[in-house]
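The block underneath contains the structure these notes are about, expressed in structure tokens.
Note that this complex is displayed minus one protein chain, with the remaining chains in position.
Labels A, B and C are assigned to the chains in the order they are written; within every chain, residues are numbered from 1.
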Amino acid sequence: MKPLKTTNEFVIRFANVNGTGSWSANLLFARTAFRMGIPVSPKNIFPSNIQGLPTWYEIRVSEKGYLGQRSNDVDIMVAMNPQSMAADTKTVVSGGYLIYDNTKRLGSHLKRDDINYIGLPLTEMCLREYEDPKLRLLFKNIIYIGALAALTDLDFEVLKNLISDQFKGKERLIKPNIGALELGYNYAKEHFDCPLGIRVKATNKTDNKILIDGNSALALGALYGGASVVGWYPITPSTSVVDSFKKYAARLRTCETTGEKNYAVLQAEDELAAMGMVLGASWMGARAFTATSGPGVSLMSEFLGLSYFAEIPAVLFDIQRSGPSTGMPTRTQQSDIISCAYASHGDTKHVLLIPSRPKECFDMSADAFDLSDQLQTAIIVMSDLDLGMNDNVSEPLEWDDKREYKRGKVLSEDDLEKMTERFGRYLDKDGDGIGTRTLPGTHPSKGSFFTRGSSHNAYAAYTENSDDYVECMKRLERKWETAKTLVPKPEIKRKEDGATSGVIYYGTSDYATQEALDLLEQEGHSFDAMRLRAFPFNKDVEEFLAAHETLYVIEQNRDAQMRTLLMKECETDPAKLVPVLGYSGRPITAQEIREQIEDHLNIKKKKAA
Amino acid sequence: MKPLKTTNEFVIRFANVNGTGSWSANLLFARTAFRMGIPVSPKNIFPSNIQGLPTWYEIRVSEKGYLGQRSNDVDIMVAMNPQSMAADTKTVVSGGYLIYDNTKRLGSHLKRDDINYIGLPLTEMCLREYEDPKLRLLFKNIIYIGALAALTDLDFEVLKNLISDQFKGKERLIKPNIGALELGYNYAKEHFDCPLGIRVKATNKTDNKILIDGNSALALGALYGGASVVGWYPITPSTSVVDSFKKYAARLRTCETTGEKNYAVLQAEDELAAMGMVLGASWMGARAFTATSGPGVSLMSEFLGLSYFAEIPAVLFDIQRSGPSTGMPTRTQQSDIISCAYASHGDTKHVLLIPSRPKECFDMSADAFDLSDQLQTAIIVMSDLDLGMNDNVSEPLEWDDKREYKRGKVLSEDDLEKMTERFGRYLDKDGDGIGTRTLPGTHPSKGSFFTRGSSHNAYAAYTENSDDYVECMKRLERKWETAKTLVPKPEIKRKEDGATSGVIYYGTSDYATQEALDLLEQEGHSFDAMRLRAFPFNKDVEEFLAAHETLYVIEQNRDAQMRTLLMKECETDPAKLVPVLGYSGRPITAQEIREQIEDHLNIKKKKAA
Amino acid sequence: MSYINPQFRHPCSNTNEIGCTRKDYEGVISTLCAGCGHDSITAAVVQACFELSIKPHTVAKISGIGCSSKTPAYFLSQSHGFNSVHGRMPSIATGANLANRDMIYLGISGDGDTASIGIGQFVHIARRNLNMLYMVENNGCYGLTKGQDSATADVGSAAKGGIPNEFAPVDLVSMALDLGASFVARGFSGDKEQLVPLIKAGLSHKGFAFLDIISPCVTFNNTPGSTKSYAHMREHMEMTGKVDFVPEEAEIKVDYKPGEMTDITLHDGAHIRLNKLGDDYDPQNRRGALAAEEKAKEKGEILTGLLFVDPESHDLHDVLGTTTKHPLRNLDEKTLCPGAKALEAINETSR
Partner (left out) sequence: MSYINPQFRHPCSNTNEIGCTRKDYEGVISTLCAGCGHDSITAAVVQACFELSIKPHTVAKISGIGCSSKTPAYFLSQSHGFNSVHGRMPSIATGANLANRDMIYLGISGDGDTASIGIGQFVHIARRNLNMLYMVENNGCYGLTKGQDSATADVGSAAKGGIPNEFAPVDLVSMALDLGASFVARGFSGDKEQLVPLIKAGLSHKGFAFLDIISPCVTFNNTPGSTKSYAHMREHMEMTGKVDFVPEEAEIKVDYKPGEMTDITLHDGAHIRLNKLGDDYDPQNRRGALAAEEKAKEKGEILTGLLFVDPESHDLHDVLGTTTKHPLRNLDEKTLCPGAKALEAINETSR
């Protein structure tokens, strides 16, 4: 058996028990590699439960920057959970390593000839070192990280600095943690031939980058974008959007002298109320948002229709998880595309923004508030569990202090005072389908109007007149056309010689697609590529569609939902849109993409033959 | 000015004030013509309000059977509402008749040279004849119906019989009503040259037919289909489905000796609860339904997803009205197609049945319960205000006493007793994607299982295992394929020589499409035609799509929603699907259809040239 | 900036202190049925706002769906109005209030809108003590959908259909009391003399003011068998006391003997005066109010008037600690946006 040899390209997975604090220890590994300059993509794979069930933490280390989920196999398995140990052992690649607690002897059913076993007497060490049973549990995780540092050649100084950073303010915790690290480090150094074949080597691929979860980036975007009212209801995996907003706002949006808050966050009784609060606040002129996941979107659907028809801004962060129904709440998916794009009865459609990285989460979040004010309608930012709850490598977040909020067409007191003609809330003066708003309380005698979800004429009066109604519906279509000019463009990469086939992808399929394209390229297949970043689709999307014979549409759902939107909204022949799908609840992998594309190429070839 | 001359082909409209009891009087006109053998399509055009606003009642009389809305113009206008009189006068076609109350002099602004005025001193007559102000109001309506009988040559005997039928049980009301009819009849005979150019002549075109509203037919279908539990929440235009069910069930489903009810109807607190009750009852093994309209569908969407994923039967009647949001609650539309087909987050899709006529309402309603039990999922019957709340000419309702309910795969106590293998709720033994259900309480030790909206394996156990999850999602797709073989086929009419173009339509666009096709035929354009009756689409639909170069898809919504489904589910090139749309809240007309098709033909011609 | 100059008000003048006429408080013409209780409530709102000299544009009118929820169109046409969706007025009001604590919030709902589909939002807005006046125009039925029983229909009460209701009614008043609402009252659309001061007090109260108004539906539920009919109300109405609302500036004109009157000072200096009738009623005792309501129900009486008020309660903004300087919606970009430097610091901690 040849032990695996690889530098800066491997997957390590930690198997732990839920609720034992392993997450923060495992994160140390990821952050150390990151600080050493190697891109990492840590993923937390946790059950829908609070304590006692198996949980995994997986880090792909990739100097090449392949940060999508690789496959189910791992190179190093840190198997700390007896419950899942048998299954965990099976996932190690030939030549890979199994790191385990050898305080108790390894069961013979766990023995494989083709992998390397590294036993650490963790329980024993903890028993010896610590009195408090709680500490024993906690430090066990730290000890194996220390050992891994030796085994994989992590920079121990970096590791120690991380500890110091982490416990800033709680200095007395630094020493014992470093002590535990050293315990593991020294044990490994003494007992094994360190480092192993799989190792980390410092480089500069993360210079200037940051490591942050998408939900925090969304929250920061909202804070910078000027959101001041939040109504929300807890649901995995969206909860941390609001938690982060609260955390940052408490620090950055609170009056230092009075302690008064320049924002309001209210936990609603459910998602209907959360969205109602957002609409009420937006109607009143504040920037407001809520965050939810699939079940919440379903419940908000009546209100989303109101937003569309009464033309009230709103920002919704949908952190998608596996559906349908309750589905798999702690697994990822991109399966709310249709339910969000067409949420609610009647002829409705909604603007979607689709980030792939934390930086884009931040940008799109802030932009969503501008867009929502400009378009006077709900904007839904479509993230998912994979992006939202995992730390992702990202360009640093940027804010231009000269940037001004685009509040869209809102009349001020002065505007109204000067106005001589009759105010018509839904008059389309500019031909862009967008009327002019007034905010309640602006002027004592001008500009008041009635907002309603029932049909209304250009002056916001109730009507059952067919012509008025049709005019309103047509204007909303014009607004939709305007939206196309305002939403972010797709990211398009064309081959120099211009490929006849292309791939279309979006959101968290980004990394896996990049990697799949490289793999395919190596096999002589080259593709143009377009990453969608918004719905409705603008001209660039249409041109890309028109310019290719075959387009592989990569998505993380079963029903090829984005493909449907491309067909419908761009009048594209389905025959040229080939679905490439992964919906297992795990992020789609480059292999899955490559295989499906290859299968299709083979079929085409056969047909041609 | 030439007075219009037409027999059995005209439109008469009554303009009244809401809440004055005009509806039942106007219905007399329609029913008399119907009993005389001429097809009629009465339509009630009412405001979203209880009393005092303008309301119209329009009857198209058409021996040819053109029963769609003709246009906004009318041949006879019975203008009883001063508030709308100016507008009403304008809608009379040249040569048509305006019938009004000449107790007060007609304003000069209401004078047109090209129409005929028939003044009836209605208020005066009522003042003279009746003491009670309430009776004065009521009988005014009856008097003008009497006059119309003379003017349009309605069979007075038929009219009188109708009154007798209507007041069966309240005989003392018959005489005064007939008296009022005679009053009007005699006045008209005396003062006008009766009958006018527009008249009714007995024929046999309604032999064996009935006149019934779609909602009553749905209710009867549910009663016959064995529904025993109803949870509902009032909303126009669906309320009368449940009102009718209650009425018929009280008569036909109540124990004659004990008065005990063999059904339960419960007004829920909202639509979420209504759908919850349906799911609870179906899970327990009763047949259950609810009825709602767009806003209710939005609110039910989370539960519809549960039905899909946990595989629980449910029947929902969606009586569509104009959306989005509250929209126009008393106007018709077919705009919940997408929101119903894909209701809820995640990868979900739902079976739709789409009736065009009352008989089909009845049949599809009863069938929905079979289908729902067989497919173990929600079935949504898509009707609309036009079909649901208006009396429609229909084939008589039929029931085969030998028919047996198809309860699908449900294990009885005996089945379970005999069973030797382990029961697996979601095992796909037959390869049709459908597992076997058990009902709670069936057997003391076998067949119990846990129903859940979270992911589950074949044995209904909770799982977060990706393979189990994917297997389940794939099985649901197989079930979808099975659904295609069970839902009603489209109604296809092919030209003998086979046209290269076709029209596709559904629901209440039926009559207007028939008429439009005849008009187009007269101009030399001939089309094959397919009336969709269900979603998912089966092979016949696919073949029809494949067999034609151009297909006009006629629908009553803005966003061409069914066209989207055709593209997505049948992989049809959008280029060949031409949308033909009417979404004003009034039923689509033959003219609108013809014009849109002609416009398209002209463009094609120009392009070709 | 002030557009309407406060004027001296002559006792019989047609304008109020800010120079507005009653007309300035009206809206478009009602399309409700002739005789509908809701129209009387509309008139009472107009009068109350006129008498309080409220600047119309400082009021936000919010409602759900139903005949009752249409009424905001019929008063205060200079105010912004929001006729939202069925049963969700409370959440819209909450959001609006969070965005701008400086407006006056008037929520209008029906018994169907509040006690059925909207009961969840009602419960939660009450316990959060949102600063607003929440009025339910309570007719015991669904007017707009043609007369079905609502959840406030009393046991045994029969509407036009003739079938007596057998489900326990939702008593919004006792519910509001139980949930910590800081102002709870009941009025009757047919008694404007009592209703107007209740509306004035409710508008002036800081915190959640709940006003249940029995408002007969003449078309569907004004029958002899109905407990929400004009006749039934006139016969079974009980009062906690005669309510007077006295604005801050007004001198106290009438003298009461001690014990005849309870005087409650609201946060803005205005007074509510309860002139005692018969029994001693203490409107600042929540448990007492609950007990009185329960007792009245047992006797088949409908208790009206001011049932409870806590003039010192903490409203939602107090609890959240929202800035008192400006309404949130008025905050400028400088205040809202932490700026590039702070972001750079955050980047730094994420490395």
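By definition in this document, a residue touches a chain if its C-beta (ideal position, glycine included) is under 8 Å from a C-beta of that chain, and two chains touch if they have at least 3 such contacts.
All of these numbers come straight from a predicted model, not from anything done at the bench.
*Asks:* Indicate each shown chain that the hidden chain touches within the full complex.
*Replies:* Within the full complex, the chain not displayed touches A, B, C.
*Asks:* Check each of B:Val11, B:Leu279 or B:Leu352 against the chain that is not shown and name the one that touches it.
*Replies:* B:Leu279
*Asks:* Tell me which of B:Val92, B:Ile212 or B:Met364 is the one touching the absent chain.
*Replies:* If we include the chain that is not displayed, B:Ile212 is the one touching it.
*Asks:* Touching the left-out chain: which of A:Leu53, A:Val410 or A:Leu601?
*Replies:* Looking across A:Leu53, A:Val410 or A:Leu601, the contact with the absent chain belongs to A:Leu53.
*Asks:* Among C:Val28, C:Val319 or C:Ala345, exactly one should touch the missing chain; which is it?
*Replies:* In the complete complex, the chain left out is touched by residue C:Val319.
*Asks:* For a quick check of understanding: of A:Ser71, A:Thr236 or A:Ser412, which residue touches the chain that isn't displayed?
*Replies:* With A:Ser71, A:Thr236 or A:Ser412 as choices, the missing chain is touched by A:Thr236.
*Asks:* Going by the contact rule already stated, which one of B:Leu4, B:Ala268 or B:Leu411 would touch the omitted chain in the full complex?
*Replies:* B:Ala268
*Asks:* Write the list of chain A residues that the hidden chain touches.
*Replies:* 19, 48-53, 233-236, 239, 267, 269-271, 295, 325-326
*Asks:* Would you write out the residues of chain C that touch the absent chain, in ascending order?
*Replies:* That gives, for chain C, the contact residues 116-120, 123-124, 126-129, 151, 166-171, 174-175, 178-180, 287, 290-291, 294-295, 298, 314, 319.
*Asks:* Touching the absent chain: which residues on chain B qualify?
*Replies:* 34-35, 165, 209-212, 220, 223-224, 226, 228-229, 231, 248, 252-253, 255, 258-266, 268-270, 272-286, 288, 302-303, 306, 396-401, 404-405, 413, 438-445, 448-454, 462
In this section, only the chains that are shown with their structure count from here on.
*Asks:* What are the residue numbers in chain C that touch two or more other chains?
*Replies:* 85 - these are the residues of chain C that touch more than one other chain.
*Asks:* For chain B, write out the residues touching at least two other chains, lowest number first.
*Replies:* 48, 295, 325-326
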